[in-house]
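The complex is shown incomplete by one protein chain, all other protein chains being positioned as in the whole.
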Amino acid sequence: MDGIGRELLTLREVPVPQPAPDAVLVKIAAVSLNYRDKMVIESGRGLPLIFPFTPGSDFCGKVVASGKAVSRFRVGDRVMAAFTPDWTDGLRPGNARTPAYRTLGGYYPGVLAEFVTMPEEWLVPAPASLTAAEASTLPCAGLTAWFALAERARVRAGDTVLIPSTGGVALFGMQIARAHGAQVIVAGNAANRERTLSAGADYFIDKHNDDLVEKVYEITNDRGADIVLEVIGGAHLGKAVQAAAVGARICQIGALDGFELSAPAMPLMLKDVSIFGIGTGSRKALEHLVRAVDRTGLKPVIDSRYAMQDLNTALDHLDKGPFGKIVIDIDPAG
Amino acid sequence: MDGIGRELLTLREVPVPQPAPDAVLVKIAAVSLNYRDKMVIESGRGLPLIFPFTPGSDFCGKVVASGKAVSRFRVGDRVMAAFTPDWTDGLRPGNARTPAYRTLGGYYPGVLAEFVTMPEEWLVPAPASLTAAEASTLPCAGLTAWFALAERARVRAGDTVLIPSTGGVALFGMQIARAHGAQVIVAGNAANRERTLSAGADYFIDKHNDDLVEKVYEITNDRGADIVLEVIGGAHLGKAVQAAAVGARICQIGALDGFELSAPAMPLMLKDVSIFGIGTGSRKALEHLVRAVDRTGLKPVIDSRYAMQDLNTALDHLDKGPFGKIVIDIDPAG
Amino acid sequence: MDGIGRELLTLREVPVPQPAPDAVLVKIAAVSLNYRDKMVIESGRGLPLIFPFTPGSDFCGKVVASGKAVSRFRVGDRVMAAFTPDWTDGLRPGNARTPAYRTLGGYYPGVLAEFVTMPEEWLVPAPASLTAAEASTLPCAGLTAWFALAERARVRAGDTVLIPSTGGVALFGMQIARAHGAQVIVAGNAANRERTLSAGADYFIDKHNDDLVEKVYEITNDRGADIVLEVIGGAHLGKAVQAAAVGARICQIGALDGFELSAPAMPLMLKDVSIFGIGTGSRKALEHLVRAVDRTGLKPVIDSRYAMQDLNTALDHLDKGPFGKIVIDIDPAG
Partner (left out) sequence: MDGIGRELLTLREVPVPQPAPDAVLVKIAAVSLNYRDKMVIESGRGLPLIFPFTPGSDFCGKVVASGKAVSRFRVGDRVMAAFTPDWTDGLRPGNARTPAYRTLGGYYPGVLAEFVTMPEEWLVPAPASLTAAEASTLPCAGLTAWFALAERARVRAGDTVLIPSTGGVALFGMQIARAHGAQVIVAGNAANRERTLSAGADYFIDKHNDDLVEKVYEITNDRGADIVLEVIGGAHLGKAVQAAAVGARICQIGALDGFELSAPAMPLMLKDVSIFGIGTGSRKALEHLVRAVDRTGLKPVIDSRYAMQDLNTALDHLDKGPFGKIVIDIDPAG
């Protein structure tokens, strides 16, 4: 990107960068797109970008060179980085006035490139059981769903998890909840009913024609949902609170319906419901997700793959609401 | 109460009740009023009351007789019960569709009486360090603040706790936070500044003339509040989210400003903030509060005490926003 | 039992008991035996039994009559009770000097009978997906493994769980860990290798010929086990600590190798290891296990089933170390 706008997106030959002593050089194999990437390219999203700027955050690649102080990786290792790469473990960076939102392809330079250099502290070994294209989908959507379910809401076998969407985080949430033995109720467009059920949902609610809350009461015999992945936001949070079981955990993840959340106070208070704000997850959480993927055989849902030169077509596809992730293959041999 | 409305409130001589095998007879010494009691008396609050109905929920009294299966109490023991007396420990009763809100003086008969009978399972020994009048203030306001701070938000020494009110729960919150070594910022009417600081607040914010969020940033050097006792509700929850530190816990307790909560999504998500719905607490939590009161010497803030025949005056006082609790002395020798 | 010793074990015709107002009458369908039952029958285990005494704790049966105050169950419902039936939720009963160990068939009368009455508060609906014989195995062995893994150690997908036994709790632990997406390493007698791997273990260690700790290091690439179900006790706890990952949770469940536990201090301290004492679980935890069983299709491993008149043969079988549970069918139509 030489500036904001699709027309300023160009592929450019630049020298291969050299890694600093604590960094490695990564040859990118695949990059998975998020809707945010489209917004960064088209509007800059208000971010303080320095041009030329490389967009893209989620990748899988191979270490091809490393600085002399590097100890965690060797040449040939397949690696990934979390979406917010400087959040290692424990409490995330930032303070009350200025939350840290230092993402790849937003604050830090992005990864839609053949080579990138990164501090080794940002990197995580990619799962052995996934291809590079599959692995590239984990750092944002996969990690967010994992952090919400496994780290914050602590999903357990027998829990009921409500997921009111069929987007990227939602599909990962469905797979991760099932991998823990939970029952999953997904709500979405009727057109996605069959493939959502095939992909593992126990129940599907038509979000335009069904009454979401009543359907959850019916399915759970009035018990409610133990966990809700609230990816819609706005006033939809109120439905999550209504559908919530006593002691339920709601993970507030997305804000498609608006950045001002609202919900009724009484059921929140009388049902001892907790709401957890989720903004992706830490590098340690990504490492745990990698182990979980290798252990359970979870395969990310990919809608389509494109070559680098078809990036514009891929960005258009994001607008249509893909069922699963969109991946750009950079090095098909990676 | 023979019906709804202050004019249907009468003192009546009735036979002293007999306890069931698993129950005790309690001679009431003091009853602490909540604003809710005024609403129940004046409007019924939509509750399914059976008349004649006795209002009032928070009491301290003495066991004067007990059923033959009773094992936890003896005649002479000073006792209290939680506001929601059938919530013993762990998860509260109720389900997603019908939260349990079975309170004394609401669902169950109340305690503005000389004698009541209650299952022993509802009762807790009163703190040895408090008078009956003081102890009577714990079961709703004290327990709510305790449950929020000690059970849910897990306050620790060095934490900053923001309490945007000087009401009953707020003052208990201030005292309990301080008893754990936390720093307390209270916001309220300027008229209450001096007595709030004397009662233990570290900082006081004038809620009408100061910018609450900026003041919190200033006091904490931008770190924010680790815990917020959100007793205002409505759109005020948004201020709590703005003032919150990374990893903060907000306890949503009251809804004076409205039953529809709202808050911005981005700081909630980017600061990993948790919101806990709080609806009083369990009997086990009340037992822990009693130990904490006896250990730390915490003395509840009482604004005024009235005799039973002055109940109407006491109810009027509730409207004026007392600084601390209003207590009705029933048996001054108790 | 008319006294201690197998020879005092007799089947006796007694009138069908009547339930108290808060109790139900249960027609027992199946009873699962624990080694403890054999010890109670043969030695009394030092318990204050009142003869005639009915042994046995783990059952599944059907409600055939109920007291007038009963609200949670109806005639025809299939039910179970936890091994320590008066522990409902939250903190268990008892105090420092006198831990509560009030079990069915130990402190409370047992269930090796055609009919028993029990307070409804003790009961839990049986899982719809299991037969009565299968369900009867949950209240002690199943619940203990569930409480350890799901409530205390909070197992997650990708965790490595070490289980150094193939006994009843161990096999449930293996199944519950797998239902949460964990990797399971079981150690036992070489003779059980094949059936343990078939039943779902990822790795099997020969406890007589392999070095347990080294094998765990090897399998986990030195990372260690995230969770250990320590069912052996004595000095074996030391091996659990050696095999433990940084931040690991060890659940101390059994004491086959001795009631005096021992372990090295340094790895416990330098690896931030936690040890949780486990003594079965609460009724609420049993309810959650039931949901998990119905959701995941977990089927308890049963070694053999016997008729009531073959109780002596069944007790002999317990001595031989069955692979899975021993069940007594009381009402094969139940």
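Brief remarks on what is shown
As written, the chain order gives the labels A, B and C, with residue 1 at the start of each chain.
Note that in this section contacts are C-beta pairs under 8 Å (C-beta built on N, C-alpha and C of every residue); 3 or more make two chains touch, one makes a residue touch a chain.
Please read these numbers as outputs of a predicted model, since none were measured by experiment.
Checked against the full complex, the candidates C:Gly247, C:Gly297 or C:Pro332 give a single residue touching the omitted chain, namely C:Gly247.
Only one of the listed residues, C:Pro21, C:Pro99, C:Gly297 or C:Pro332, touches the absent chain: C:Pro99. Residue B:Ala179 is the one among B:Ala179, B:Val273 or B:Ile328 that touches the chain missing from this view. Here the missing chain is touched by one residue of C:Gly3, C:Pro21, C:Pro52 or C:Pro264, and it is C:Pro264. Hidden from this view is one chain, which touches chain A at 88-91, 282, 284.
Mapped onto chain B, contacts with the missing chain fall at residues 150, 154, 156-159, 176, 179-183, 288-296. Mapped onto chain C, the footprint of the missing chain covers residues 91-101, 216-217, 220, 222-225, 233, 238, 242-248, 252-253, 255, 258-279.
Just so we're on the same page, only the chains that are shown with their structure count from here on.
Where the sister copies chain B and chain C meet, the same residue numbers recur on both sides for over half of the interface positions. Annotation: 41 Å between the Cα-based centres of chain B and chain C.
Across the assembly, chain C contributes no residue that touches 2 or more other chains.
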